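Mind looking over this structure? Questions follow.
Missing here is one protein chain; the remaining ones are kept as they sit in the complex.
So that you can tell them apart, the chains are marked A and B in the order they are listed, and the count of residues begins at 1 in each.
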Amino acid sequence: MSKAKKFMYINRHAPCGTVYAVEGLEVVLIGAAFEQDVCMAFVGDGVFQLKQDQDTADTGMKNFSPAYRALGDYEVNRLYVERESLEERGLTEDDLMPLTWEDEDDDWAEKPSIHIVDRAQLSDLIEEQDILLNF
Amino acid sequence: MLHTVNKSPFESSSLKTCLSLARSGSDVLLIEDGVYGALAGSTHSPLVTEALEAVRVYALEPDLKARGLSGDRLIPGIEVVGYDGFVDLACTNDKIQNWL
Partner (left out) sequence: MKFSVMVNEGPYTHQASDSAYQFIRAALSAGHEIFRVFFYHDGVNNGTRLTTPPQDDRHIVNRWSELASEHDLDLVVCVAAAQRRGIVDPDEAKRNSKDGDNIAPGFRISGLGQLIEAGIESDRLLVFGD
């Protein structure tokens, strides 16, 4: 099989107002089975997807935010959040869900999946990818 | 790397986000309502003019024409291309980021 490609899923939409975030997450979870090199980026309103305490009960909509916690089990464990996007929205890392993954090469140690990166670092990461999909 | 932007800068931050993350030497193609970002004399023109020092900016001719925008209304330095030019840009750049 040819060498794995680098896939980055760039999330720029808030979670509830449109379907892009939830259907985007479906792509990431399905794509995880293809053993490619996968990461996600959260930019602009996309950072709201990771906000803690989402409760959609009174909207009648399905709450899919718990599905982000499954990403680690699918070996999607690099979630890059743009620092400037958080700051512009008055958020800090403490507002985000504490997502983790278990590193089988390190005695299943639990490690954080969320990495706060600044704009210049994110720019470098985007440049490293082969395939970029936006949701 | 080729970046495409398809939203008016008056409605969305796509163009701003794209230009803040596009590396120097990138190609940026404005399509659909994104072509409004090519207009000279708008409140967003300085952003694009400044970006032109680091990236090449293109606007898709059929989308300009459809919106009544002629070449003389565009920020100097922006190159107008057709769909054939779009295809060429997608070939010469080894990856593509569509800012949706």
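In this text, a residue touches a chain if its C-beta (ideal position, glycine included) is under 8 Å from a C-beta of that chain, and two chains touch if they have at least 3 such contacts.
This is a predicted model, so every value here is computed, not measured.
The missing chain lies against subunit A, touching residues 2, 5, 7, 19-20, 23, 26-27, 30-31, 33-34, 36, 130-131, 133-134. One chain is missing from the display, and on subunit B it is touched by residues 4, 6, 31-33, 62-63, 82-84, 86-88, 90-91, 95-96, 98, 100.
By our rule, only the chains that are shown with their structure count from here on.
For the pair subunit A and subunit B, the distance between C-alpha centroids works out to 27 Å.
Remark: subunit B residues 1, 13-14, 17, 20-23, 95-100 touch subunit A in the complex. Per the touch definition, subunit A reaches subunit B in the complex via residues 10, 12, 43-44, 119, 122-123, 126-127, 129-132, 134-135.
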